[in-house]
Structure formats: C-alpha cells, structure tokens
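Worksheet for the structure shown next.
For chain A:
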Amino acid sequence: MDLSILWYLVPAALMFACGVYGFITRKNLIAILISLELMLNAADLNFVVFNRYLFPGQMEGMVFTLFAIAIAAAETALAIAIIINIYRAMGNIDIREITKMKF
Partner candidate 1 sequence: MFCNILIWFVIIPIVMMAGLGLCRGKSIGAIRAVMVVGSTALLGLAIWLCCEFLRLRGAGDASEMLFTGSWMWYAPFNIHLAVGVDGISVLMLLLSAVIVFAGTFASWKINPLPKNFFLWFCLLSTGVFGFFISIDIFTMFMFYEVALIPMYLLIGVWGTGRKEYSAMKLTLMLMGGSAFLMLGLLGIYWHSAPEGMPLTWNILEISHNSAIDPSWQNLLFCLTFVGFGVLGAMFPFHTWSPDGHACAPTAVSMLHAGVLMKLGGYGCFRIAIYLLPQAANELAWIFIILTGISIVYGAFSACVQTDLKYINAYSSVSHCGMVLFAILMLNTTAMTGAILQMLSHGLMTALFFALIGMIYGRTHTRDIRQMGGLMKIMPYLGVCYMIAGFASLGLPGLSGFVAEMTIFFGSFEDADLFHRCFVIAATCSIVITAVYILRVVGKLLLGPVQDDHHLALTDASWFERLSTVTLIVCIAGIGCFPNWINETIQFSFHPIIKAIEAAAL
Partner candidate 2 sequence: MDYSQFGAMRPELILLGIFLIVFLFDTFAGEKARKATTPLTLVLFGLGTVAMWILPDSFEGSVFGGMYVSTHTCVWIKNILNVGAFIVLLQSVKWIESPDDIVRKGEFYELLLVTLFGMYLMISARHFLLFVIGLEAASLPLAALAAFSKKKYESHEAAIKYIMTAVFSSAILMMGLSFVYGLSGGSLYFNDIALALASSSMSGLLLCALAFVLAGLGFKLSLVPFHLWTADVYQGAPTAVTSYLSVVSKGAAAFAFFVIFTQCFGAVYADAWEWMLYAVIIATITVGNLFAMRQKNMKRFMAFSSVSQAGYIMLGVIAGNAIGMASMLFYIFVYVVSNLGAFAVISSIENETGKLSMDDYRGLHKSNPWLSFAMTLAMFSLAGIPPFAGFFSKILIFTAATSTGSMALYMLVLIALINTIISLYYYLLVVKAMWISPDEPVIPAYRSACTERVALWLCVAGIVFFGLVSPIYQGIFNASVSDALAFFGMIH
C-alpha cells in the first residue's frame, strides 16, 4: 500500500490509543464516555480510509461506518441514561466510587 494511507491510519490508531488512555485514567463517567466515542470513531475512520484507498470501487466501508455511527449514538444514549441513574443513586459519577461489588 502506498505511504499516504498511513497519514490517516496512524492518527486513527492514535485516536484509539487516546480513547483507551482516557478510559483508563479519567474519573468522570462522561469523560470516559467521550473517550469511548474516540475509540469508536477511530475504527470508523479506519473503515473509511481503507475503503477510499484500497477498494475505491465500492462503498461497503462507508456504509459500515454509517451504521457504526448510528450504533455508537445508541450506545451513548443508553450509557448516559444509566449514568443518570447512578447519579441519582449515589450523587456523583466518579467511576472509582462504583466498586461495591468486588473479589
């Protein structure tokens, strides 16, 4: 594959890494949700790029991306709903507090 594709793949990989890093380090559930979005979008970006550079003839990657975005939206919605529940239940949304069940 020619080099220029890497201009897109590497940032995508970085985005993904950032997402993972954010998930593991941030305390606020919302922030974590955002970093999850980052990861998902990195995947979408990959799809688009592969489609554009390797298989210009077709659209499957693009279509997949569209679906993926939709799914990501749904996930976010559901996650936020549950976060709200958590907030009602314990007054904050610090992920490190949510460790009642362990071992």
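Worth pointing out:
In this text, contacts are C-beta pairs under 8 Å (C-beta built on N, C-alpha and C of every residue); 3 or more make two chains touch, one makes a residue touch a chain; residues count from 1.
Selection rule, in plain terms: all candidates are chains of the complex that A comes from, given by their letters.
Note that the coordinates shown come from a computational prediction; the quantities given were computed from them, not determined experimentally.
Every option in 1 or 2 comes from this complex, but the candidate touching chain A is 2. If you check the complex, the residues on chain A that touch candidate 2 are 16, 19, 23, 29, 32-33, 36, 39-40, 42-44, 46-47, 50-51, 54-55, 57-58, 60-61, 63-64, 67-68, 71, 74-75, 78-79, 81-83, 85-86, 89-90, 98, 100-103.
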